[in-house]
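The other protein chains are all here in position, but one chain of the complex has been omitted.
Coming up: chain A.
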Amino acid sequence: MSATPWPLTVLIGDDDPMIRDVLREVLEAEPDLDVVAVACDAGESIRLAERHAPAVVILDVRMSGGGAHAAREILRRLPGTRVMAFSAYGDPGVVAEMNRAGVVEYILKGVPNTEIVAAVRRLAAPG
């Protein structure tokens, strides 16, 4: 991969409206991040990802349609996109399921905002 394009484009998929809104605000407060779309289920996440080809997709794990399904489909259609889980569940079974779907970054809801931002940047970094 060449140098990361600027700003870094991000898609959010989460079924909780409060989380969607605040996550968007947290990311947009960073000058190098640009939230290009917000989806509320797996189907919409896949459609909007195809349309915007974001650098990073942040997916809720338990949203309707399933975070793992959305991750698998997005990674199949957009091999250059990176997917990160943003989940309220940290038990090994759920983490393993997302891993199998190709998700390499797994962030638990409730971590400080700075960690979320750092994870997005880490994920999009070349190499």
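Going forward, a residue touches a chain if its C-beta (ideal position, glycine included) is under 8 Å from a C-beta of that chain, and two chains touch if they have at least 3 such contacts; residues count from 1.
Note that in this section contacts and distances are computed from a predicted model.
Taken from the listed names "Sporulation protein YqfC", "NADH-quinone oxidoreductase subunit F", "Tripartite tricarboxylate transporter TctB family protein" or "histidine kinase", the protein name that UniProt assigns to the chain not shown is "histidine kinase". Along chain A, the points of touch with the absent chain fall at residues 16, 18-19, 21-23, 25-26, 29, 62, 88-89, 91-94, 109-110, 112-113.
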